[in-house]
Structure formats: C-alpha cells, structure tokens
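Removed from the display is one protein chain of the complex; every other protein chain stays in position.
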Amino acid sequence: MFLIECPWCGPRDESEFDCGGEAHIERPADPAELSDEAWADYLFMRTNPKGRHRERWVHACGCRRWFNIERDTVSHRITAVYRMGRKPPGRR
Amino acid sequence: MGVQRQRLAEGGRIDRGHSLDFTFNGKRYTGYAGDTLASALLANGVMLVGRSFKFHRPRGILSAGAEEPNALVQLGAGARSEPNLRATQVELFDGLEAASVNCWPSVRFDIGAIGDRLSRILPAGFYYKTFMWPARLWPRYESLIRGAAGLGRAPEAADPDRYEKRHVHCDVLVAGGGPAGLAAALAAGRTGARVILADEQNEFGGALLGLRATIKRGRALGWVADAVAELAALDEVRLLKRGMVFGYYDHDYLGVVERVTDHLGPAAEPGTPRQILWKVRAKQVVLATGAHERPLVFADNDRPGVMLASAAQAYVNRYAVKPGERVVFFTAHDGAYQAALDLADAGVRIAAVVDLRPGPEGRLINKVRGRGAEVIGGHAIVAVHGARRVSGVEIMRLDYTANGVLGAPRRIRCDLVCMSGGWNPALHLFSQSRGKPRFDPEQACFVPAESARAVRSAGACNGAFRLADCLAQGFAAGAAAARDAGFGDGEPPAAPKAPEPESAPPRPVWRVPSIGAKARGNKHFVDFQNDVTAADVALAAREGYDSVEHLKRYTTAGMGTDQGKTGNVNALAILAQVTGAEISDVGTTTFRPPYTPVGFGVLAGRCIGKLWEPARLTAIHQWHRANGAVFEDVGQWKRPWYYPREGESMDAAVRRECAAVRTSLGIVDASTLGKIDIQGPDALELLNRVYTNAWDTLEIGRCRYGLMLGEDGMVFDDGVTSRLGKNHYHMTTTTGGAARVFAWLEEWLQTEWPSLKVYLTSVTTQWAVVAVAGPNARRLLAELCRDIDLSRAAFPFMSWREGTVAGIPARVFRVSFSGEVAYEINVQSSHGLALWQALMAAGAKYGVTPYGTEAMHVLRAEKGYIVVGHDTDGSVTPLDLGMGWIVSAKKRDFIGRRSLIRPGIARSDRKQLVGLLTEDPREVLPEGAQIVSEVRPEPPMPMAGHVTSSYWSPALGRSIAMALLQGGLARRGETVTISLAGKNVRAEVTEPRFYDPEGERLRG
Partner (left out) sequence: MTKYSIFSLLRHARHHHEKWPRAWRSPEPKGSYDVVIIGGGGHGLATAYYLAKEHGITNVAVVEKGHIGSGNVGRNTTIVRSNYLWDESAAIYEKSLKLWEGLSQELNFNLMFSQRGVLNLAHNQHDLRELARRVNANRLNGIDSEILSPEQIKAFCPILNTSPAARYPVLGASLQRRGGTARHDAVAWGFARAADALGVDIIENCEVTGIRRADDRAAGVETTKGFIKAQKIGAVAAGHSSVVAAMAGLRLPIESHPLQAMVSEPIKPVLHTVVMSTTVHVYISQSDRGELVMGAGIDGFTSYAQRSGLSTIEEMSAACIEMFPITSRLRMLRQWAGIVDVCPDASPIIGMTPIKGFYINCGWGTGGFKATPGSGWAFAHTIAEDRPHPLAEPFALERFSSGRLIDEHGAAAVAH
C-alpha cells in the first residue's frame, strides 16, 4: 500500500488511486499517417522498465485529477510527483 | 478433575484467587487467570498435547510463545470452533474447551502414528518418487495423503462474530513491548510524537515477564510497570496490548491485529468486535520484536518433555508452574544457566547441565554448580528415552570437531530436557520491510544489516541479548525515530542500569552427533511440526535441492503453521554444513507476512454479507419490491427483471409485459443508465473525438445516438447524447459502463487534451428516469404534462424538452429502446417514486404495465438494437456490427479510428452481426450457442460464430436471435447450423431487424 502525494490533496493511501500505466506516451497528432507498426507501438508497446519508471495515476476516490509519478519498480520508492503537462524532473 | 500438582505455591503472574475451569481432550482441569492453555496444562502435569504433521509423533509443549510448533489445539466447538491455535498463546478463560489436532482416536493412541513406523521409507519428498504406478490409482493414493495431512478442522457454520478495522497514522510505531520496545516508546513518547506501541502478549514486558531480571536495583517488572504507567499518561501514545504486528508492507504501512475478546471466551460482551485490524501508516518504525530461542538438533529432540530453556524458565517465573521434577539442561551457551537457577529455586531438581562447550566457566556457571548441579562440559545428548514423556537421556563426550562423540554413553534420569542453542533475532518484520539480514558468526545468528525503510531495530531482534543493551538501544532508537519524524533532538534518555553476569556466546553445533543408527540424523528434528530431520536436510542437499528455497520446498521445513520460527536457521546452517558452504552464502528464505497467522474474518472486516459490495438501488426500488418484481444483478445494481403475477411463470410475465408495450403502454425504471453532464466551449469537440459519428449538426433540443470505441477500434460503449444548450450536453451510457466511460473521458481530457475547455459531472444518481413506451405513451404524458407540446411535429423522435410532469420539473427525452413511441422522463432522484406512482395512477386506464429488463431486451432485440457487452465482447468493431453508417467518413480522427484500418480488422471474414430465424419457429436458441461451419457426428467441429441474443418474440409469434457469424454480412439468406448438446438446429441468416424495420412506429 503506497503512500502517494496527490498534488492537490496531499498524501493518501494507494487504495484511493488508480494507476494509468506508463506516462509521456503522446497520442500521435495524425494517426492516419502512421504505419501499422508505428500505430501498434503507440497502442501496445511499453517500456516496462525495471527501475525508474514514470507513470500516470489518478486520484480516483479523491479529487479525480490525473498526475505523474516517478517511481522505482523494484524498490517502489516514489521519487517525484508532478502535474500533467509538466516535464519530469531532471529533463529539460 | 485434574489437580494442579505442578503449580508452585507462590509467585508468578497468575491470580490464584481466580480459578478457571477448562477441558482438554474431554477431560476437566482447572487453571488460574493469567495462565495460557499451555501453562495450565503443564500445571496439571499434562505434557503430551499433540501429534506431528507427517509421522503423527507424540509431541509436548516446546515453547512459551508464538514460535510453538507442537502444541496446536482445536479451540471450542460449533460455529466458534477454531483450528490450529498455539496453546502457548491461548489465554485461559472459564469454560474453555480444547482438543489436540491431527490425531485419532486420541492423542495418546493415534492410528496415524503408523506413519512413524514406516518413516524409514518416507524421507523428505518421498511422494515425488512414488505413487505413480499404476496411474489410475493416484486419486486413491492422493485421498489417503490428504486425509493424513491437514491439522485441525474448519468450523461447520458461518462465523457469528464481528470484526472491525481501523486506519491510523502515527509518527513512530513500536513493534514489541519488551524492554527495548518500552524504552523506544518512552523516548519517542516523551517528545510529544504520536506513538503506537503494540505487543502480542496480554501485558507489556516481553521476555522480562518470564525472567527474574533487575533494572535500577529493583525488579525489572517494576520498571515495566512504571514505564507502562508513564506511557499511558502521555496523550499521544496509544498502547495496544494483544496487538500483533503481523506485516510490514510498502511505504511503512503495517498491519496489526488486536485480539479484543478472544481471552474472554463466553464472557465477552455481545456485540463487541472479536478482533480489530489496525492499518497503520507510520513515519518511523522501531522494531523491538525480540528473539526466539534456538532448539538444538540432537537425536530424539522431539520427545514430549524436551523444551526450550527459556520456556521452562517462563513457566516457572511467570506462570508458577514446574514443567518437570528432574531436569537435564542441554546448552550451547551461558544463557541456559540462569534458567537452571530459576528452575532450581522453584524446586526442580537439576540432574545435570550438559554443555557443548568443553570447559564452561563463569560466575553463573559456578552458581549453578554451587546448587549441587553437575555441569558436564564438552558433552552432548545422544539419545532421549521415553515415548510419551522423557524418562532420561544418554550423553557422550564430543570429539574436538564436534562432529562425533567418544567414549561410552552415560544415562541420566530426568523427566524434562531444557535445551538452548542460542538465540535467533525475530527478523520477520525487518525482512518484510526489505531489510537485509547478515550472519553474525560471533553470535552465531542472523542480525539486521541494511534497512531499506524508515525502520530501526532495537534489542534482541537486533542481536542485543543483554538487558542493558536492549534498554540502551531502545532509548536510542525511539529518540532517533521521533527526531526523524520531527520531534525532539534525537538525544536518548539515559538508560537505567541492568546488571547481569557476563555471558559468553554460544558454541554453534548445528547438528549434534550421536551414535549407531541415531548418528544418521533421522530422529534429529529440525522442523518439529513437519517432521523434517537433519537427515532430510542432508538428503535434499545430496539430491541437488541445495538452495535454501529448494530445501524449504522439498523438505517442507519452515512451511508449517509456525513458519519455521524455531527450525529455519538450524535447517539452513545444517545445509551449509553438508554442502560446505558458508551460512552467510546460504542465506535465509524470504520472511513472508504474516508473522503469525491472521484470521480471514478480521482481514475481511465488515465487508461481508450485506456490506460486501453493497447493492445499488434506484429511487423506485421499494415500489418494485412491494409489487413483486424479481430482480437481477446488473453490475452493482438491482434491476427489476420481470414482474410476475400470482402463479405466473417468467415466460408468461415477459410475454404479457412485451404485449403491453406493443399494444398499449409499458413503464420501465431506467434510472440506472449512466448520465454525464458535459459543459464548456469545447464540449462539441470532445463528442467529436470520442464518438465515431459527427456531432456538429446536432441542434439544441435534439438527441443523437453515438458509439464509442476504445483506441483499439473495439466497441466500448454506446448511448444517446442530447444537446441542452450551446455548450451543454447530457450524455447517457450503458448501466454497466457508466463509471468506466466517465473515468475514461476524464482521462482523455486531463492527460491528452488539457487544452479543451470541458467539464464533466457524473449525474447518474442525480436523475431518476422513468420511460413510458407504447401506442398510448403520448396520451398518458399529455394528461400529466401541460407545458410541453407533445405533437409529433413539435416534439419529434430524438429530441428532448423541458417541462413539468405530474407537477414535477422534468426533462423529457423522446427516445426509444423498444421501437414504440416512448418518453424517458428524467426528474430529480428524490421525485422518482412520486413520478412513477403518478404515471401508474394515470396510466391505469391504459392498463399501464411495469416491465423489467427481460422484456426490455426482447423489445430491443425485435428491433435489432445491440446491447454492448451482450452482443459485443470487446472484440467487435462497428463494422462487424454492420454499423458502418455511424462511422464518420469525414472525420479524420476519433478515438479508435486508426485501428479500424489495420489488416486484421478490415478483413471481411471477421465475425459480424446477423439475425437468425430458426427453421422451426418454436425453437428458441440458447444464448451462447455456437454456429458450426461443418456438421460432424461428434466434436470437434469447427465453429463460425455464436448466438449473442435470443428470445421468443411475442410480436412476431416466433423465436428470433442475433448472432456474430464469420463473414455474416455477406451471408444473408444462407442457412447455418447451430450445434446444441444433443441436437443440431438450422436457421436462416437475416438482417438483425425483426420488427418494424422502417421504424414507423417509433416515429409515430
């Protein structure tokens, strides 16, 4: 049971949140232009890293806002929480 | 009635003025308040209490605490019966009934013990090597194995007790209320930090309760009492006795089970929760979980009457019970000598102290010698006599390697053997916190090394076995934890003095040698409960099961109800010995939660029965119930399925309800439909992106049907959306999809399209929805609604109007799921029932008929309307449904569009929606029936699709069905075969539209 710092509500138990998977996968501006492979990459392929991971969460049983988390998938340590649209820490 | 012949006349923490009656294996005994079942049994001279798991060997009480592998009992009878409780932790109450587990007919004479006679052919893992031939007999073999395994019995009825849960946050959680834990709680509590101190026992003090120790020149328990009093007076400190910290989860989240009434038995106040699950989020954690004494692994070490030295000491000091009359101590270190003194003071005759170390010396040892006890250094017990109770031991001199013994055996008579191989710090919670243990060769035990979380270990669980060190570590850890949580400066209070004689570390002799047949180690028990011996460990290693996890799984060492608290370290040390590895390289198995077993009841808490997924009910539910509706579960909702009249079958009721809608007037509670209020300048843009069709032309006051796809192109949900104002829409979704669609729209808006100015509000339960449908729907509405022009021209199909119905402000949508003229009247939820009743009253002259979901489905199937999740299954595209008309060709993009043109999706041989008319019109196909592409006398037969919806159509007077059929769109007019169990049915492929295909009626 993680303790997640909602950017709007503060620290709350994980059971109030849903995880939306890998963050920073942008929907292609013009999907019609993409090859089947490129579309499949957007749709299905995932980095699924062992270690530092950036993912989207939503405070489903709270403010219902989506935001990003940087979390280690081995230690489960959360190293950053940042709002949608913001750049991840350490990236320009 | 038994007599407490082993009870001491004075001392102990029992209340001799409070006598308690109990029964064990049907025999009546008495004990005292403050006893555990184990101490009370020992007071009555009962040592043989159970049988082991595999060989049903007679077993006695080994320990005085949570680590007990042997003394497992079935407590109580009937619905409150509970299996496998450790007698060493069961607090005695008046009227307690207990029985041994895993033995028949009795613990003294157990048929199962025949396994012990055969033990020579039943080594670890024997079952992997046999019972394979002949294969057909395996079920019988297995049935025998299953019957012999298991321990206690499940109760035969539901649990009458209640359980609760509490969520708490604290600055410092201290697990364990012995000297180190109390010191930590004091140091942290004094800073004003919010502290929880939890301990599994019925009183604080931990190991001190069983010792005669000194703190500050006084009795240690005096210090304990002062500490508890001081803690109790601190506002921010919560004391949880009988509170077992069982699990350490991610982000310093810990589970604690508090036993509230277990110790009271029938005297518990009715209605009091039996146990409480505390879910604690701690900023800092101090583990002061103590240590378990390590048994010695020697021949016959499982005889009833072989006990841990510290346990015997606790029975004497805490419970005022003599566990025997004449004792032999067998030890690897100094620790046992204090126990010997305590037993001697209680009047137990010390026959000998057999010490594995060659020349034990020291003040304590001299004191024991001074009591007339023989201290025999460099010796080992090589055999124990007595099957159901120890009657004596044989000892021999150890050779210098400690791998063998010399000379002639010498027999010493005794009825109790107290062993001590040293201490194993209780690393369970530390390991669960992801801490890494390391092996300390000096102290011959695993101790905490790196912590991964905000956790500190103090006292015996940290490898500190001297009281003064425990106190000092506790104070230091408590102060540091409080500081890190934001309280105090981290400076620990001065620890009081706790003088103890110097104590030398143990001589680790992991496997005590023996002679003759016993030298093989097949009666050297490592795991008492599962009958795993030193020979089994060696066998596992020999066969290549030489990683510590393989060892555990192959031999089952550590897999019993004690989870190896006494056996695991011995097992892995012996493994290291036989494989020539270092203990540190062998490592430990993973410590998995829980520390001791936790009841499913308390884990479930109140979330059972009516509170297990509470049902969602509409505002009109009471009326449905009062009028005989039969309900079906749709998601979490209870929806009326049909309304049978007295003596009416379901079929008849559904036909009657359908007929009413087609010929006059039906009424249905549609409140469960998902409803989303959409507002904002970009609302239209949102609709265009999430629906497959175009929304630009929808005027205010009009409604449109829409289909949503997942990004994979598969149909996700559908519904009608109406334009309420320039930037204001009302979306409806399926009942089951309401929450999913709402969350999904929010996800798109917030994560992908934050620039869109749109706001969504879920209004599903804000509106009650009643639909009236049928040729008389307009007439009925006209009587109750004066402020809406209901004429066809003024209020056409697929439009909505605001007005008043039966005096209630309403939005009226002219949409239809039945194919008849229909109005969905939306009113504020609290008016739902009033609206329904008004419609029923006014509709009586038209024979208004409430109809349920079944009739609703028949009516919609007659029209060929799909239900998402019924006619689709997440693998169906709009093209598969023949709904290409709703997929905008003009829009360059919408969710799912790109996926529709993938090669695997654009194929014409996909399963597509068709209608089916059986050759025999009376034959109603079962839903889920499969269409075969080739009829064979026997399966296997290739399949081409399946029936998704199928009903008797009262309007058509025949059966109708919808199906997904391979290449179905091009197969109209063909005949297909549906294979049912036992027969084949032929049907014609048609358009999936059976009734009023032109839609004249619903526009009427």
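By letter and in written order, the chains are A and B; residue numbering begins at 1 in each of them.
Criterion: a contact is a pair of C-beta atoms (placed from the backbone, for glycine too) under 8 Å apart; a residue touches a chain by one contact, two chains touch by 3 or more.
Just so it is clear, the model here is predicted, and its values are computed rather than measured.
**Q** Which of B:Asp651, B:Asp873, B:Asp893 or B:Glu974 sits in contact with the chain that's absent?
**A** Selected residue, touching the omitted chain: B:Asp873.
**Q** Which residue from B:Phe53, B:Phe93 or B:Tyr691 sits in contact with the chain not drawn here?
**A** Of the listed residues, the one touching the omitted chain is B:Phe53.
**Q** Looking at the full complex, which residue from B:Ala9, B:Ala154 or B:Ala793 touches the chain that isn't shown here?
**A** Within the whole complex, the residue contacting the unshown chain is B:Ala154.
**Q** Among B:Glu543, B:Asp696, B:Asp787 or B:Glu802, which residue is in contact with the omitted chain in the full complex?
**A** B:Glu543
**Q** Of B:Ala77, B:Ala232 or B:Ala615, which one is in contact with the hidden chain?
**A** Going through B:Ala77, B:Ala232 or B:Ala615 one by one, B:Ala615 is the residue touching the chain not shown.
**Q** Using the document's contact rule, name the residues of chain B that touch the chain not shown here.
**A** These residues touch the chain not displayed: 53, 80-84, 120-121, 123, 126-133, 135, 138-139, 142, 145-147, 149-159, 161, 247, 249-250, 253, 255, 277, 279, 432, 520, 522, 535, 538-539, 542-545, 547, 549-550, 553-554, 556, 559, 561, 563, 590, 592-594, 597-601, 603-605, 607-610, 612-613, 615, 632-634, 641, 712-713, 869-870, 873-875, 899, 902-905, 926-930, 932, 939-941, 943, 946, 979-981.
**Q** If you put the missing chain back, which residues of chain A would it touch?
**A** Residues touching the hidden chain, for chain A, are 1-2, 14-15, 18-19, 21-22, 36-37, 39-41, 43-50, 53, 55, 71, 73-76.
The rule we apply is simple: only the chains that are shown with their structure count from here on.
**Q** If you average the CA atoms of chain A and of chain B, how far apart do the two points sit, in angstrom?
**A** 28
**Q** Inside the complex, what are the residues of chain A that reach chain B?
**A** Against chain B, chain A makes touches at 1-3, 13, 18, 20, 26-27, 30-32, 34, 36, 39, 43, 56, 58, 60, 64-66, 75-76, 78, 84-85.
**Q** Which chain B residues qualify as touching chain A in the complex?
**A** Within the complex, chain B touches chain A at residues 167, 249-253, 279, 281, 434, 452, 711-712, 743, 746-747, 750-752, 754, 892-893, 897-899, 902-903.
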